[in-house]
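Beneath this line is the structure, given in structure tokens, with notes to follow.
One protein chain omitted, others in place.
Lettered A, B and C in written order, each chain numbered from 1.
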Amino acid sequence: MEKIHKPKKVFVQGPISPDFVSKSIASHQSKTTIGAHAIFLGQIRADQKDEGIVTGIEYSAYEEMAEKTFHAIREAAFAKFELTCLHIYHSLGIVPTGEISLFVFVSSPHRRAAFEASEFIVEEVKANVPIFGKELIGDKGEYVWKENG
Amino acid sequence: MEKIHKPKKVFVQGPISPDFVSKSIASHQSKTTIGAHAIFLGQIRADQKDEGIVTGIEYSAYEEMAEKTFHAIREAAFAKFELTCLHIYHSLGIVPTGEISLFVFVSSPHRRAAFEASEFIVEEVKANVPIFGKELIGDKGEYVWKENG
Amino acid sequence: MSVHITYFGMLAEMAGQADEVWTMDEQLTVGKFRGLLLEKYPSMREKKFKIAVNQKISEDFVPIELAAEIAVLPPFAGG
Partner (left out) sequence: MSVHITYFGMLAEMAGQADEVWTMDEQLTVGKFRGLLLEKYPSMREKKFKIAVNQKISEDFVPIELAAEIAVLPPFAGG
């Protein structure tokens, strides 16, 4: 791809709302070369831990490095797959259970590229972006550090 | 899966709105065993045909058989993958270019099941559900019949 | 016996109607029905289509019972 994709703002404070997802979809309806959107949403589970039930995750990040890594993932995805658009949003701060902390939005003329790019991006984000999370437990300020498997 | 999943209404008249997608997401935020949503949206492309540029697709279906097939696809997906929820919506009637005609919404505790089920369902819908489409061309009522590859 | 036939999409255009009833003496199979159909509508020979009996895509050997609902289906275009 010769096209250069400008670094975009990925981090948002707190949860990502369904309304934000809806507005993102609507803003792609004027792009009539798109035939397929694949959307991935990460939602916070109320997991049962030894210490109690998770009530939310508090995210922090090494922000400068994370933004660079997000940009590199975007560039890699555009080079690997036939994509029209690609957006990644991730929460910082507290996201309560049931709310959304990751929104990956891939658009392509054809479904195959959209599916493959969506998976690729989610796996890359989980493995390579320096984001850290405290799983908040109960109402007395307890937590355990989260770790991607 | 011993659980029985009731047949659900799949067909909607005309395009599926981003707002409908947003409301579907919001209605799953109380289910705190969900960790991953995979959403697929099929959007109408303004393809260039020999006859002119596509302005929309007019969908029709063998509805009774289509509803049965959708139900069988849902059952197969629940049996194959660890899913919490699964919804399929497809348009009937005219859907203009840039608008959405297919919405597949899969929710699971974990991302792998969500990704795999989403692909499985989209491929099954395209291959096995008796839905027919006229690609509308220009403004003089011309059309060509669409055919999935 | 009589069978109820429904045509969809471009095949309804070729048949000039969305449905019709055929009455006949003999026992039918899907293969035999296909032959009679192409005899009546020769232009369908150039088209790919599937035949559903009672809402199930059926191979040529399948017998068509009394009062069956037959559907003639052009290529699918969902999605």
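Quick note on the criterion: a residue touches a chain if its C-beta (ideal position, glycine included) is under 8 Å from a C-beta of that chain, and two chains touch if they have at least 3 such contacts.
Keep in mind that this is a model prediction, so the values were computed, not measured.
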Checklist entry - Which of the displayed chains are touched by the chain that has been omitted? => result A
Item to check | Touching the absent chain when the full complex is considered, from A:I34, A:L86, A:A113 or A:V129 | outcome: A:V129
Next on the checklist: Take the complete complex as the reference. Which residues in subunit A touch the chain that isn't displayed?
Outcome noted: 42, 57, 59-62, 64-65, 68, 90, 101-102, 122, 125-134, 145-148
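What we mean here is this: only the chains that are shown with their structure count from here on.
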Checklist outcome for this item: Per-chain C-alpha mean nearest global C-alpha mean belongs to chain B
Checklist entry - Roughly how far is subunit A from subunit B, going centre to centre by Cα mean, in whole Å? => result 23
Next on the checklist: For subunit A versus subunit C, what separation do you get between their C-alpha means, in angstrom?
Outcome noted: 49
Checklist entry - So what's the Cα centroid distance for subunit B and subunit C, whole Å? => result 27
Next on the checklist: Using the touch definition from the top, which residues of subunit B touch two or more other chains?
Outcome noted: 42, 122
Checklist entry - Considering subunit C alone, which of its residues make contact with at least two other chains? => result 79
